[in-house]
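Notes for the one structure printed next.
The complex appears here without one of its protein chains, the remainder shown in place.
Take a look at chain A:
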């Protein structure tokens, strides 16, 4: 139990995928303009990340290892992620058309979110078991969601703030992301895992 808690804290805070490991920056900058959209994106990514983490672990341990095909892990994982994303897209389209419309191109783009492939590959590299893979994927997703929601909330504030003209738009977004990242560096050393 402690181990899972440590994995969660480690992935959410200490090794936050976006702000410390700099994975998945595209949706982090792209979908953070509105808090509502950011929350939708967080939910979709959480689902995809957890599911693809588990699925790619299963594919790796039941197919690739017994047949000694470990070198195929990248292409196999990309296949898994693409399928999970496609599945999620269908479900979202059916259940929430407005969210589907809001997420737009960013929903299929979860496929190319490097955090998703990163989690799958890191699971193998860290030799995580089945349950650890779930915890690791979920932790990474929660970390991603937290960073995204916090960041979009800040950006909504910045939108009405009196920002100097040369810094407006993407520039102040980058500066803010950098400062947030710096703040998250403060968690380093909290857990070593």
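Observations, loosely collected:
Throughout what follows, a contact is a pair of C-beta atoms (placed from the backbone, for glycine too) under 8 Å apart; a residue touches a chain by one contact, two chains touch by 3 or more; residues count from 1.
Keep this in mind: contacts and distances are computed from a predicted model.
The protein name that UniProt records for the chain not on display, among "Ion-translocating oxidoreductase complex subunit B", "succinate dehydrogenase", "Carbon starvation CstA family protein" or "Glycine cleavage system H protein", is "Ion-translocating oxidoreductase complex subunit B". For the chain missing from the display, the contacting residue among A:63, A:131 or A:179 is A:63, taking the whole complex into account.
Here the missing chain is touched by one residue of A:97, A:129 or A:178, and it is A:97. By the touch criterion stated above, the residues of chain A touching the omitted chain are 33-34, 37, 59, 63-64, 67-69, 72, 75-76, 79-80, 83, 86-87, 90-91, 93-94, 97-98, 101-102, 156-160, 165, 168-169.
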